[in-house]
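Before anything else, here's the structure in question.
With one protein chain held back, the other chains of the complex are shown just where they sit.
Chain IDs A and B follow the sequence of writing; residue 1 opens each chain.
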Amino acid sequence: MADSHGVVAEHAEHSPYLRHHFDSMEQQFDSATLGMWVFLLTEIMFFGGMFGAYTVYRSMYPGAFASTSMHMNPAFGAANTAVLIVSSLTMALAVRSARLGSQKALQLFLVLTMIFGIAFLVIKGFEYHEHWVDDKVPLFAGHWDYSNTKEFPHQAQYAKQAQILFCFYFFMTGFHAVHMLVGVGIMITILTMARRGIFSHKYFTPVEISGLYWHFVDIVWIFLFPLLYLIGNARKLI
Amino acid sequence: MSTALQTPEVAESPNYLNSEYGWRSWLFTKDHKRIAVLYIISITVMFFIGGIFASLIRVELLTPQGDLVNSDTYNKFFTMHGIVMVFFFLIPSIPATLGNFFLPIQIGAKDLAFPRINLLSWYIYIAGAIFALAAIVLGGVDTGWTFYTPFSSTYSNTFVITAAVGVFIAGFSSILTGLNFIVTVHKMRAPGMTWGRLPLFVWANYATSLIQVLGTPVVAITLALVGLERAFHIGIFDPAIGGDPILFQHMFWFYSHPAVYIMILPGMGVISEIVPCFSRKSIFGYPFIAGSSLGIAIIGFLVWGHHMFVTGMSMYASLYFSLLTMLVAVPSAVKVFNWTATMFRGSISYDTPMLYAFGFIGLFTIGGLTGLFLATLGVDVHVTDTYFVVAHFHYVMVGGMVLAYLGGMHFWWPKITGKLYPEGWARFAALLVFAGFNLTFFPQFITGYLGQPRRYHAYAPEFQVLNVMSTAGASVLGLGYVIPLIYMLWSLKYGKPAGNNPWKAKGLEWETSSPPPTFNFDTPPVVTEDAYAYASESSHEESHHG
Partner (left out) sequence: MARQVDYLYAYLGVVTIVMTALIFAAVFFFAVKYRRKHDDEIPKPIHGSLILEITWSIIPFIVMLSFFWWGAQIFFANASPPANAMDIYVVGKQWMWKIQYPEGQREINELHVPVNHPVKITLASEDVIHSFFIPAFRIKHDVVPGRYDTMWFTATKPGRYHIFCAEYCGTEHSGMVGWVTVMTESDYENWLAGGGTEGTMADQGGRLFEQLGCSTCHELDRQGRCPNLRGVYGSRIQFTDGSTRVADDAYIRESILNPNARVVQGYKADVMPTYQGQLSEEQLLQLVVYIKSLAITGAPGAPTAAAPAASTGTRQ
């Protein structure tokens, strides 16, 4: 994570970005990063509540769980994982560029990160569409059907619990997708600021804390992917 | 008694109140002090709304029959009373008002770490309050503030989602306040203000902030799931399709138990400021009071199951929760003993803040001890879900928290407004609050043990006499609340000027003007002494009892 960059801006010329209630850029930077870490802690508790409830139901209904896991498409999940990991790399490179004061590189990496973020959402969209067509969306009447099919001849017995598990799947990935969307919005904001030449090696706090947020959203996915798509998946990977 | 320093009335020094005028300068302010004032106004309004519901409840309960309003309406009264009081008064109260105002000043900072997030926090509070008020105006909610499923998720025909959204939104306000406080205390202390010199009010708010940040997201997701269940008619907590209503309770209480510590810890912080000041003596056991705040915050996360002893939870889980609940009582007891010991060989004055502190110490002791009845498994089986519980939590929340809030408001009113409130009326109101409160809630311990269940619109006739006493007490208590509202507003225009330090108190806030300047200090402070250093500088005798 960030160590403080050695510049001290306490004397006569102070950065126009130093907010009046702070004594130094260093204090401002440290406060912003601590603030973002605390915020991410609250996000862990938020997702944690959902993960916890999901785990409880999964352990209560192992049969239903095995059945629902057959409907998850690990190909989509894997693609999304790859996209996010690469986007975290480009985000880290963006932060590094900001630190070095390389404006062009910063903008390039921000754009790439954003593209990967949007790619994630598009892939997710395809995945949700597949579930919609397959009638695996319990939230909407008419798009939930868990009766026996040729491909899955024994699943009707699990319909009721599968509904709960699928709800959790949509909530967990849905809340995650919302966070990704917010992340893309943040990228646009930071990019706009970068294009106005605001960042330099003396001041790049918003890039730093956006990076933290982005990495966090990535990490949540890193937990979601194996939990929802890999563990106990009774279906062979393509 | 307090003496007001002579300050020239004519030329008012520039301060945060007169630095800018106009509604825009208030609604778009970044000054933590102005934001605190905005919160004071908002939560006072919500308090009186919650109070109106309380009055309606007490009037209905004068008679055993449900004859004032019908059952559905009564059920909405107690639900709205709970939701408004818990989420829109008690949780924000001291942190968002006195904490916002004084935490930066007490540590020698110019503002909180994130002033715009502070303002956002207030906006979010207002948005949440609007949803809650909408739920009331549209027709109300009748699930109880605890939203137990499957009643709330499937059976209730009221505006559950609207209310849940209001609470969800208000939760973010709480999270952001906590986040702001944590970063501020870590990063913005003035030179010389070490952790060991922090005023205990700061320690209390810091511990509270930890709970706010860790606990609130869990209730957010819990209520979100209930809302989604209702909206989409899917079953997460619905047993008919294999959902578990007890899972809801675990998730709900995982936050809502620590939430009660969010409510009480700041109040304890206020008492820790008032008692040394009006004993004119350093607090006894500083490290233990600071440590106990953290201890309560941490252990408070481990005891939620004590709300669920009769749900059929496993025996071993019940044993564990009972034991841990006994443990969490210890740090609270330690605080009470330390405050009392502070008074020993002190120089006690009876100003209104101190009267509220006396009340707090006594009533919180009763409230806390009756909590032990509830923590004790065999007894809890009998008294849970009765008026005993209602009495217990009102003793700690009103007898404790509200008294601390009133005490803190009186203590710091001169600093916030630059004016003194009228001491005579203030003492009278404090006595009314104390007497009215006890008359309202003590009888409820008795009716609870005798078997009167809570949330009952009509009750068995043998409980009537005690209920009438309770309602009588409530009217006295209500009067005790209204009187300060009146004289404090009056004092804004007609109160005597307060001067920098009417109480001769220690603390950085008393070294700046009343009201303080916008950036809190004319020159940034450097701290050289411990908190509560009331002994005069010339005599450095410090006796340590070992």
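As a convention for this text, a contact is a pair of C-beta atoms (placed from the backbone, for glycine too) under 8 Å apart; a residue touches a chain by one contact, two chains touch by 3 or more.
As the structure is a computational prediction, the values presented were derived from the model and not from experiment.
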| said: One chain isn't shown here. Among B:186, B:382, B:427 or B:496, which residue touches it? | reply: B:382
| task | Tell me which residue among B:18, B:194, B:311 or B:528 touches the hidden chain in the full complex. | result | B:311
| Identified contact with the non-displayed chain, of B:450, B:469 or B:483 | B:450
| task | Could I get the residues of subunit A that touch the absent chain, sorted low to high? | result | 61-63, 154, 157-158, 160
| said: By the contact criterion defined above, which parts of subunit B meet the unshown chain? Give residue numbers in ascending order. | reply: 3, 66, 71-72, 75, 142-144, 148, 150-151, 154-156, 239-240, 242-246, 279-282, 284-288, 309-312, 315, 318-319, 322-323, 326-327, 329-330, 333-334, 336-338, 340-341, 343-350, 358, 361-362, 365-366, 369-370, 372-373, 375-382, 384-386, 449-451, 453-460, 532-536, 541-546
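One rule holds for everything that comes next: only the chains that are shown with their structure count from here on.
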| query | In their shared complex, at which residues does subunit A touch subunit B? | reply | 19-23, 27, 30-31, 34-35, 38-39, 41-43, 45-50, 52-53, 56-57, 60-61, 138-141, 160-161, 163-164, 167-168, 171
| Quick one: in the complex, what on subunit B touches subunit A? | 109-115, 117, 175, 178-180, 182-184, 186-188, 213-218, 220-222, 225, 228, 232-236, 241-244, 247, 251, 254, 519, 524
